[in-house]
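What follows is a single structure, and I will ask about it in a moment.
Shown here: the complex without one of its protein chains, the others still in place.
Showing chain A:
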Amino acid sequence: MNFFKRAWLNLTAKKGRSILLILVTSAIMLFVLAGLLIRNAADTATSNAKKSVGATITLSANREAAFKKMRSSTSTSKKSKPKLTTSPVKLSDAKKIAKLNNISSYSATVSTSANAKGFDAISTSSSSNGGGMGMKGGMSSSSSSGDIAISGVTSTASTSAFEEKSSKITKGRGITTADEGTNNVVIESELAKEDSLSVGDTIKLKATTGSKKTYTMKIVGIYKASSSTSTEQGPGATDPSNSVYTSYTFANTVKGSKYKNTADSVTFNVSDPAKVSAVKTAGKKLINTSKYSLSTNDSSYQTVKASMDNVKSFADKIVWLVAIAGTIILALIVILMIRERRYEIGVLLSLGEARWKIVAQFFVEMVMVLIVSIVIAGAGGKFVGNKLGQQLVSQQTTTATTSSTSTQTQGGQPGGGGGAPSGGSKPSGNMNGGTPGSSSSTTTSQKQTELDVSVTVLDLVELGGFGLAIMFLSIMLASGGILRLQPKKVLIE
């Protein structure tokens, strides 16, 4: 393989030219590397986003079907008052769905209300219904609402308010699955302050419906709701500080015996958000779709994905643009170089060297240049990648925040059961007709906006691949000159 030696001799003998070639190639490689880094970072960020944002599927009563039924019954018998009957979700159904692939966990939500007995609920002046004892809510809901909103949950930690940290346990602990069947309660800090309650104390709640029994509750924890939670209250809600969390079993007990082992809605966490629709399809087969509906919520995921896809496609474009521009520039340089070296090629041809070996010599020379250039580009790439990455992120974050805010505003529809903070539902509460209350305004998409821009061996290998392709293409473009060169013309004229 004599052309290797020739390539080496040529590069070392013509140092000035070699250095210039290395500089030009380094610049091109640096741009390609910057593009690759951003693209890879966007890739990682997207998969991180999948993990951290997650997506949910909510099983709830099929209100649409219920409305239809109500309407058809009104048209047939005009005398009867229209009545909307929805069936609570059976936990046995929920357990079946929970066994599907890609479902990591689930939590049930039951909303109801009760009246405070022996302590004062917080009354807000702006509230349309001053939450006194026995006063009924102003809503047209058939069930009367009390001044304490009860959120029955599987665990407080799995509710969106706590997951997004708009609510925090400040004293004691939250509700867990261990609280099933108990009368343990977690109350808001304002309510605790107002009534001088602390962890370990007991309070009494009187049911407004069903048995109208009075229950003695044990306070196991106190949580603090951030102010933003209170901003989007429906008109039917009492002050957000009157929201308490209990196990869903207790909420069912308050609602009445027929609600045993049911929930208003059950939210399933899907481990891989990309599989949401597949999981939904599988889940639908397990339930009676005329009574229940499955709704998906992967809007946060979609928002993040969309913004990350933007970065990615931008980075892709950079990579290709630079690769094409680099190929053209290098091809021109190689063509010029080959013209300059016609004489040398002529000598080789007169010695009977095969043309492909002459092309190979040029290729080897360029690969040697490429190797040095990749080392230089690798050193400089981190710096450039960092700067570009920051720039892109600051742009993309703005987009992500804007779009996620617009989703948020759809949340927080007033519901029938009093103003409990939304249970397991994710930010955009637009799917859960039955789940009342507020929606938190935190944007989950802001978590993964840090693009990790660091040069790995893999990046350099990928860069090398790109470089080789660029070199190969430009040599191919330029080699036409070598293949057509007539030795007689070069040597004799």
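The criterion applied here is as follows: a contact is a pair of C-beta atoms (placed from the backbone, for glycine too) under 8 Å apart; a residue touches a chain by one contact, two chains touch by 3 or more; residues count from 1.
What we mean here is this: contacts and distances are computed from a predicted model.
Going by its UniProt record, the hidden chain of the complex is named "ABC transporter ATP-binding protein" among "Formate dehydrogenase subunit gamma", "ABC transporter ATP-binding protein", "Iron complex outermembrane recepter protein" or "Lactate utilization protein C". Across A:Asn10, A:Ser145, A:Thr303 or A:Ser373, the single residue that touches the chain missing here is A:Asn10.
Contact with the undisplayed chain is limited, among A:Asp43, A:Glu180 or A:Glu344, to A:Glu344. Where chain A meets the missing chain, the touching residues are 2, 5-6, 9-10, 13-14, 343-344, 346-355, 486-488, 491-492.
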